[in-house]
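The other protein chains are all here in position, but one chain of the complex has been omitted.
Right after this comes chain A.
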Amino acid sequence: MGDEFPKEYDVIVVGTGMTESILAAAASRVGKRVLHLDSNEYYGGLWASFNFEGLQQWVGDCQKPKDETECKADPQLADGESAIKMRVLNPPTATNVKEQWHVPEAVESSGDDAKKAWSQEEVKKLYRKFNIDLAPKLLYSRGALVELLISSNIARYTEFRNVTRVVTWHEGKLTPVPCSRADVFATQNITVVEKRMLMNLLQECTEYEGNPEKLKKHENQSFLDFLKDKQLTDNLIHYVLYAIAMSTEETPCIEGMSRTQKFLLSLGRYGNTPFLWPMYGSGEIPQAFCRLCAVFGGLYHLKRGAEALIVGSDNTLKAIHSDRENLKSNYLVMGLDYAPDSFLPEESPGISRGVFLIDSSILAADKEHLTLLEFPPDESSGPVTIVEVGSLTNACPQGLYMVHMTTKQKGSAEEDLMSVAKKLMNFPGETDESKPNLVWSMFFNMKDTSTCDLGANTPTNLFLTSGPDLDLDFDFAIKQAKEIFSKMYPEDEFLPRAPDPEEIILDDDDEDKQKQPEEKASEEPQE
């Protein structure tokens, strides 16, 4: 295959994380020649979703000692060029990885009474039924990603499920939060008077933007104080502050209102909560962008990275050295986990993640729910974002639920999340009947590089991209991709709508050409 591999590109993208994949799609879509590499054999990097076996491999990779050995590459250099060698190994940059079983290796089937008793064997046997996210995300129904998927027509590669309930932890137990108008009226957790108060407040939050005067007064106020001023009951304050605005006691009023507004704007578009969950996991989303890139001619090669970067004397990147070849490119986009140490920003904050497999829902109901729980902060932990998914999302086999926890890192992931986990599920030896039993758990930390300055030390035509951030939705990755795209191609439209198959006219009279916005002839030789 060697000689059919083109040697020159407009953009080479290394890493198939979210931002990288959006950029690859955007460049390919407007006719640029794109090569997209990933040294892993799977898509998504730290944004990937794995089945149970794939996850075991990932855990194994994480535990490999960090190897700083440089590649032995010996690229040909022109005058004034120098080569920056890359590391041979780029193990996932997750730390404090701790995976643990909480059920026996095997159990004898105990007849038909009560709950099914799970064993390690049985879970492993069903490994293909899992899609376990490293970076679980929800989409606001009117958020940036949903709008982008629709406007670019990439939506056709994706499927979603509605989050069916928003739940909060209040007074030592879980309660569903009424969030839509219908919910508010239907709920029995709050009184009629409270219902009216809540409706009024939500109304006010949707209108605040056009009211600069009104806003002024709240400028220096916290959202909590604002809610208290409204004479809301404790119940309502809790719902609005923690579950709807996903805020804390310190959140400024304006931010709290704008978060509430974001929540409300996304209500009612696709279901009775504002959120969507990607079927088969968040790892599908970067892949959807990769598919578009490929459909527009982008070349993909997994298990292949860059061994060296070739930089000219003017501090611009000229080429990458990959698999004994120099591949020229006008631009290089590179996931931060691939970057040579000299490009890396100083310290970045961290994310603590927990994944739990349990034998029933954290809040039992008569049907399978997809649940969002924003666990309020307390003495022992910060606010923790919790998403519980069941078999309908293909996250796990029937009869099990998977709980994802995400919070800002303070200690290790286990330290940061254990107290919340203990409140929601039975650990071995505990037998609270109202709680699910823990089957398996995993903790890990990863860096949150969304706040770092990534442009500081790099050649001018090399763009580094961040890994997953703490936010619920993908807004950050989209913003970063747009910024980089507009630096590369300020004249070009960012992901214009891709035509549907019905709209494409293939004309074969003499040669194969397609009537499309940008007529692009194939560059690839045919074997």
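The definition used in the following text is that contacts are C-beta pairs under 8 Å (C-beta built on N, C-alpha and C of every residue); 3 or more make two chains touch, one makes a residue touch a chain; residues count from 1.
Note that in this section contacts and distances are computed from a predicted model.
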Of the listed "Protein RMD5 homolog", "Ras-related protein Rab-30", "Trm112p-domain-containing protein" or "Cytoplasmic tRNA 2-thiolation protein 2", the name UniProt assigns to the chain that isn't shown is "Ras-related protein Rab-30"
Using the touch definition from the top, which of A:Arg156, A:Lys408 or A:Lys423 touches the missing chain?
A:Arg156
Cross-chain touch to the chain not pictured, restricted to A:Tyr140, A:Tyr270 or A:Phe343, is A:Tyr270
The listed residue (A:Ile84, A:Val240, A:Met257 or A:Ala288) that touches the chain absent from the view is A:Ala288
Option touching the unshown chain, where A:Lys228, A:His301, A:Lys328 or A:Lys408 are the choices:
A:His301
Would you write out the residues of chain A that touch the absent chain, in ascending order?
1, 4, 42-43, 51, 128, 146, 149-150, 153, 155-162, 164, 269-273, 276, 279-280, 284, 287-288, 290-302, 304, 367-370, 392, 498-502, 504, 506, 508, 511-512, 514, 516, 520-522, 524, 526-527
